[in-house]
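Every protein chain except one is present and positioned as in the full complex.
Chain naming follows the written order as A and B, and within any one chain the residues start at number 1.
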Amino acid sequence: MMTAVLIAILLATLAAAAAAMSLRNLIHSVLLLIGSWLGVAAFYLMAGAEFVAFAQLLVYVGAVSMVVLFAVLLTRRSRTDIAVSPDSVSRAWSAVFAAGAVLAVLVYGVLHSALPHSPPPRPSVTVGQLGALLTGPHSAALLVIGVVLTVAMLGGVVIASTDRPSAKEDEK
Amino acid sequence: MTADSPISDPYLERAPQMLLDLVTGRLPEPWRWLANGLVSIVVILAVFGLLFAALTLAERKILGRVQNRPGPNRTGPFGLLQPIADGIKMLTKEDIVPRDADYLLHLLAPVTLLASSFLAFAVIPYGRHLVPLDLDASVLFFFAVGATTELAIFMAGWSSHNKYSLLAAMRALAQLISYELPLLLAWLPVVMLSGTLSATGIVAAQSGWKLGWIPSWHIFTPWGFAGFVIFMVAALAESNRSPFDLPEAESELIAGHLTEYSGCKYVLFFMAEYFGMTALSGMAVTLFLGGWHAPLPFLEFIPSYAWFGIKILALLLGFIWIRATFPRLRIDQLTRFAWKFLVPLAMINLATAAFWSLSSGWSWPMQVARWAVAIALVVGPFLLMGRRLSAGFAPRTYQYST
Partner (left out) sequence: MSGGTLQLCLLFSSALFCVGLAGALSRSNSILVLLGIELMLNAANLNFIAFWRFSPQPAPATGAIFVIFSIAVAAAEAAVGLALVISIYRQQKNIRLQEATRLKG
């Protein structure tokens, strides 16, 4: 019963992702990808990683989706710009073949490695334990992530802000 | 529903659990879990749906009285049947969808918004044994689901095939994203000082009374009071209520991102906004006002869910009162308010709460100093930053029409 639900969630995620990568309408692509992120969050919940599932919801569906949608809206010149299509049929097929080759290698690796036969009892990690781990053994990584996020935010603002007039004159 | 209430609880406290056992007691185990869940969903939908209807009427009456007019009083005595009349009108209206609109997205937007607003009700503790879903990280779940509502607003604005709707949707999204940060920063001190992210744990951390009669709610501490005010202001903005209701400014932009919606879908949006408001009030009660605890020891005979109802009604009436009183903010004013005022204040509040937590073991004379420092840390930045933010504006003069 639980395995059936798991398979259903994974199939839905895969279907949404595949549709997202192949549709012509950019907005529909983005919304379907957000659906696949929801599916991944549902998988995390099924696996018992509650905090990670809610973090995935908050960060991906709540924030990254907004960034992507704003970027789509700010980089089009008319409503028809939303229609995107692959460059050429040959390029699309070669990408599919390359991805298929990678998939074949990965599947071979998965099927021929010695994985544990029966799943252990469901692990559970409380938020308190995660907090203790983050501020104890992994505190250095936490501080580094803080710096990375701050730098990314500042960098994003600097890159996306409008050019100063003097720079434009140099270009001419 | 959570753990069974012990027999020692008064009868009214145990009543909901006993009713639930009566309804689903005979079913075998997996079906019983499912039936319990369905009953909780139906009860929440019924209670908060009726609350939504009553709120629309209450809002129009109170707004009317504040503006020196009676409000709706024709349908039924004192206008009490007005919500029913409104419902009938909205449901029988023609559902117009623009020809070039993206029909699937146009349909999905109110559904998504309502679904995510409704999911937020699952983790609020309504009474001593009345929390539908007792998660370890329930406060995080609540705000994660709240962040999902922004997506539906974009879908509404985009699918209408109307450039003004799209602009209004982008403006609404800018407002929602800006105010999400003060909202999240306002409850971080609460989690820090309660030591848990679960709503039931936070309510349990506010039990008891100091000096015999002051409840240990978080709002009665300096950082808790500041956090509560920041949370309520950010909640006003997150649910698009006046004075932050530029996205749907009825007197200015027709309906902003909802311009192309009519009839049943418009009701769904409206309902989702009220559900969001109610859910945020419920979470404010849980985080700052002690949840379902009674304010004084001798008042504990009133059941816990009644106390929760009284507190949430008080907050909702506060929302309506604010709507009647303040003029609308412009988009640049409200984003500046969020980023330059609320976010720094919320971060300083976090530092104040950290100081409060570290100094909790001080002896009695030092407690006075602790309160003095905490109050200074809350009031000082507020006055200084408020002064700087309103620098350059002339002092306010009032003219009344008497």
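Criterion: a residue touches a chain if its C-beta (ideal position, glycine included) is under 8 Å from a C-beta of that chain, and two chains touch if they have at least 3 such contacts.
Computed from a predicted structure; not experimentally measured.
> Could you tell me which displayed chains border the chain that was left out of the figure?
Result: the unshown chain touches A.
> Which chain A residues would touch the chain omitted from the figure, given the whole complex?
3, 6-7, 10, 13-14, 17-18, 20-22, 26, 29-30, 33, 36-37, 40, 43-44, 47-49, 51-52, 55-56, 59-60, 63-64, 67-68, 70-72, 74-75, 77, 81, 84, 86-87, 91-92, 94-96, 98-100, 102-103, 106-107, 110-111, 114-120, 122-123, 125, 129-130, 133-134, 138, 141, 145, 148-149, 152-153, 155-157, 159-160, 162-163
In this section, only the chains that are shown with their structure count from here on.
> Determine the centre-to-centre distance between chain A and chain B, using the mean Cα coordinates as centres, and give it in whole Å.
30
> Which residues of chain A touch chain B in the complex?
27, 31, 34, 50-51, 54-55, 57-58, 61-63, 65-66, 69-70, 73, 79, 126-128
> Which part of chain B faces chain A closely enough to touch in the complex?
105, 135-137, 140-141, 143-145, 147-148, 150-151, 154-155, 158, 161, 166, 170, 173, 177, 180, 195-197
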